[in-house]
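A selection of the complex's chains, in situ.
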Amino acid sequence: MRLIVNGRERELDDGLDLVGLLRAHRLEPRVVVVEHNGRILRPPQMEGVDLSEGDRVEIVQLVGGG
Amino acid sequence: MSIVAHGGNGTPASPGGGLELAGRTFRSRLILGTGKYPSNQVMAEALEASGTEIVTVAVRRVDLSRSTEDALLNWIDPERYLLLPNTAGATTAAEAVRIARLGRAAGLSDFVKLEVIGDERTLYPDTAALVEATRELVRDGFHVLPYTNDDPVAARRLEDAGAVCVMPLGSPIGSGQGVLNPQNLLFILESVSVPVIVDAGVGTASDAAITMELGVDGILMNTAVAQARDPVRMARAMRLAVEAGRLAWEAGRIPRRPRAEPSSPREGVLV
C-alpha cells in the first residue's frame, strides 16, 4: 500500500500497522508523537492503529530548539 | 531614558520574588533554548550551570533515513525542567496551531512558545497571525508564550487574546546585538500587565543585565550560550548577569549626571 509518511510517499507491506511501522524504524513510541490522518496519537493510543492506502502519517519528536 | 518599572512604578511588586507564569512560580528568570550546542553533554551541563527551570524545544519530523540518534529527552529531566515546545518553522497561524498540538502531545504540558515567522531574513514575527493563533490556542487550553516584536500595540493585542506573557525580541534571533530599542521594551512594560520576557538578541552577559535593568520579568536565550566558545562558563555568566540586573533594578540605580561628583569629602582638605 502507498502512504505519505513524514511528507514522502512510501510503499509499505499491506497489513503493517502503526506500531509495526515504528518498530521497523527502531523508534520507541515513548520518544515520538504520531499524527495519523490529522489525529494526534500518544504512545497508549498507537496500539492497534491500522494503516491503509493513502494514509498520511507524521512521526515527530522533540529536538533541540530555541 | 528613565527606567520605568513594570506596572509603571519605580519598584518591583516583590523584591526577590520569582517569575510567575500561568499560576506557576519559577525562581530563575532565565529561560534557555536547547539548540545548537556542541553536544548534548555540554547542553546538559550548561542548563545545570544556568540555574534555569524552563527549557524550550522544537518539534521536528523524525529522520527515518538515519538510524535513530540519541534522543534529546534522554538528556533533560522533565521533573526538573519545564519543557516548553516552540512552533518554530510555522509561517501561518494554522501551521503554528498544528505544531503546538503535536508539541503538547510530546511535551506533556500545556505551555507553548508561539512563533509565527513573517520574514525569513529577520525571523521577525507576523503579529497579526500571532494574535489569531493565540486566540485559537487559548480556546484549546494552552498557556501561550508568544515570541513577538517590540511593538507595544501588538503586545497589548496579544495580552487581550489571552497570552500568559509577551516575549518581545531585543534584536534578531541569534544576532547577539542585545536590545536595539530599550525604549520600546519600556513602552511594552507600561502597556501590558502580564509578564514581559525578552526573547532573542542577547549576545553576552552585559546584554542580559541591561535587559533586566529595564524591569522586564525574564529573558529567553539560546545562541548566546550554545555558541559561546565555552557554553558552560557562559551559562554561569548569564545566570549571574540576570540576577545582577534584577538586583540592580530592585536596588534603584543612581541618576546619570553630565558632571562629576566627588566621592571624597570636600571639607578638611589639606592645603
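A few points about this structure:
Labels A and B are assigned to the chains in the order they are written; within every chain, residues are numbered from 1.
Following the convention adopted for this analysis, contacts are C-beta pairs under 8 Å (C-beta built on N, C-alpha and C of every residue); 3 or more make two chains touch, one makes a residue touch a chain.
Predicted, not measured: the structure shown is a model, and the values here were computed from it.
Although the view holds one copy of each protein chain type, the assembly as a whole is A x4, B x4.
Criterion: only the chains that are shown with their structure count from here on.
Centres computed as Cα averages put subunit A at a distance of 34 Å from subunit B.
On the subunit B side of its complex with subunit A, the touching residues are 33-37, 43, 56-62, 64, 67-68, 71-73, 83, 85-86, 88, 101-103, 105-107, 173-174, 200, 220-223. Of all residues in subunit A, only 5-7, 25-27, 31-33, 35, 40-42, 58-66 touch subunit B in the complex they form.
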